[in-house]
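Below: one structure, written as structure tokens.
Of the protein chains in this complex, all but one are displayed in their positions.
Chain naming follows the written order as A and B, and within any one chain the residues start at number 1.
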Amino acid sequence: MKHLWTRASASLGRSGMLSAAFLVVVLVAAVAASLVAPADPNQQSLLDAYSGPSGAHLLGTDGIGRDILSRLVFGARTSLLGPALVVGVSLLIGIPLALAASWYGGWVDGVVARVFDLVYALPGLLLAVLTVALFGPGLTPAVAALSVAYVPFLARIVRAAARQQRVSPYVDALSVQGFGVLRISGRHILRNIAPVVVGQAAIAFGYALLDLASLSYLGLAVQAPTSDWGVMVSDSDALIKGYWLPVIAPGVLIVLTVLALTVLGARISGEKPPGYLRRSRRAAAAVKEKSTVGAAA
Amino acid sequence: MTGMNAVEVHGLNKYFKAHHAVADVSFTVPAGGSLGIVGESGSGKTTIARMLIGLERPSSGTIAVMGRDRSRPARSGSERNARARELQIVFQDPYTSLDPSQSARAAVDEVLRHHGGLSSAERASRLDELVDQVGLTDRQAHARPRDLSGGQRQRVAIARALAARPKVLVLDEAVSALDVSIQAQILNLLADIRAETGLAYLLISHDLAVVRQLCDTVLVLRRGRVVEQGDCGHVLDDPQEEYTRALREAVPVPGWTVGA
Partner (left out) sequence: MSADAPAVPLLELTGLTVDFTTEDGVSRTLLDGVDLSLAPGEALGLVGESGSGKSMTVRAITRLLPRAATASGTIRFEGADVGAMDAGALRGYRDGGVGLVFQDPRAHINPTRKIGAFLTEALVRNRHLGKKEALARAEAVLAEVGIDDPARRLRQYPHEVSGGMLQRVMIASVLLAEPRLILADEPTTALDVTIQREVVGILDRLRRDRGMGMVFITHDLDLALAVCGRVAVMYAGRIVELRSAETLHERAAHPYTLGLLGSRPAIDERSERLSAILGRPVSAFEAGPGCAFAPRCSFATETCETTPPPLTEFDGGLVRCGRVEEIHAHRKSEEANA
């Protein structure tokens, strides 16, 4: 356990570890919402409307007296579930396409790459708005549309990383052993590019969260009264009446979550913090290279 | 089956667009024999190796290994596996020829599982045998490639190649990237393995001394064509062709004086 901790902190760095810790807190809150939340998120109490932070309501209440902290905690569920679905479905579509393109190359690669380019050119939000226009508002159509829109964002990175592996002699050695494309691509190559995929997925998760929050804000995805950060930000009534906390609190949460995901994603993909350290790190790696296991050859 | 050649190559040609990379090359390697293919860059030696292992398709000509034709891509998984059990390869660069996320044992075990036919107890003992045969310690066999030196990694690559008990081993510059003292260890190891198993070698190399040490016969290649071929000692000691002589004389040896 201690070993795992040192390894994680070495590869993620301080900013990465901080981001991971924040995300863990959010995730635990979402999963254990009914235990964590101080109150029922939908319990109205018009007498308490727009009460400021107090012992009873740590972050105060909204226009119909619902506890904001509890709504944030329960809102984490829908706010995280949507992006998780988007990223999951995107990966399910994108990874096989990207692996096939990098494995076969030639026209397969050409076709897949052009399709990615085409989809990439479509703004995800526009696609989602069009889908909602066709099928009506709700989380499902919004998630479906964004899932398609996010395929290139994830798959282009997978394709590039897999292409590098494809020309590695170890891949040749495996195919000379008689292993087929499924085994080599789906196991060996995928495992070696996993950090890149996970990192990019984390970044995509952040963007998808932002997109879904925007759609919910516009009333196109998650519908009130379900508690959702995007829906909460859209509480214009509060702003008009001069109560900022019900809007700012979910907004800050969205920003922090997206930021943490982006930082963590970059660190997982192996991106080092910018600056002067880079050169000496490479030199240090060269020195480490020399120290290997045991004496014999 | 008597006197069957391990490798038979006839009239092999390979074009890359207009470039004639391999031109009418023929050779045989007897079962248990050892052929060195020598050439400088652009000689086509690596292209020949890639055609032998099926990563490149010949433009014309035939390649047969243990009597089985492999001039065309394998038509089925079982044919691919049968070919794998006949011929294996060790590449030059020990840093990229191993899956970085697999230990030596995992890599070899995967091959053993793939080719099947062994109970888990048999597989475990075969694993120990292979690890031992290539001179890896138990600790090294459990380590990831990044924790191993170049020579250790090359031992892993050899163990992996031997796992399916092939009859022919292609060594594509397999000792060129190693330190001199490690190169000697691996050359000794390869000589031992051949003596123990009766494996045939096809050594692709630019290094005449390495070829001499490991091979019975040699084929000198230049710009895709065979310049000279025959018994290793004869060709190297008494080259008939100007190019072979130039190669021979370019090797720095004691008393070699610089002249240009």
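The rule we apply is simple: a contact is a pair of C-beta atoms (placed from the backbone, for glycine too) under 8 Å apart; a residue touches a chain by one contact, two chains touch by 3 or more.
The model shown is predicted, which means the values in this text are computed figures rather than measured ones.
Touching the chain that is not shown, out of B:Asn81, B:Gln185 or B:Gln229: B:Gln185 (per the contact rule at the top). The residue touching the chain not shown here, chosen from B:Ser41, B:Ser76 or B:Ser119, is B:Ser41. Only one of B:Leu127, B:Ala161, B:Val210 or B:Val227 touches the absent chain when the whole complex is considered: B:Val210.
By the touch criterion stated above, the residues of subunit B touching the omitted chain are 40-41, 149-152, 179-185, 187-188, 191, 206, 208-210, 212-213, 232-233, 236-237, 246-254, 256-260.
Everything below uses one rule, namely that only the chains that are shown with their structure count from here on.
We define each chain's centre as the mean of its Cα atoms; on that basis subunit A and subunit B are separated by 46 Å.
Those residues of subunit B that touch subunit A in the shared complex are 53-55, 77, 80-81, 83-85, 87-89, 91-93, 96-102, 111, 114-115, 135-137, 139-140, 143, 147-149, 151-152, 154-155, 157, 160-161, 164, 182, 185-186.
Residue ranges of subunit A in contact with subunit B, taken from their complex: 168-170, 172-180, 188, 191-192, 292-294, 296-297.
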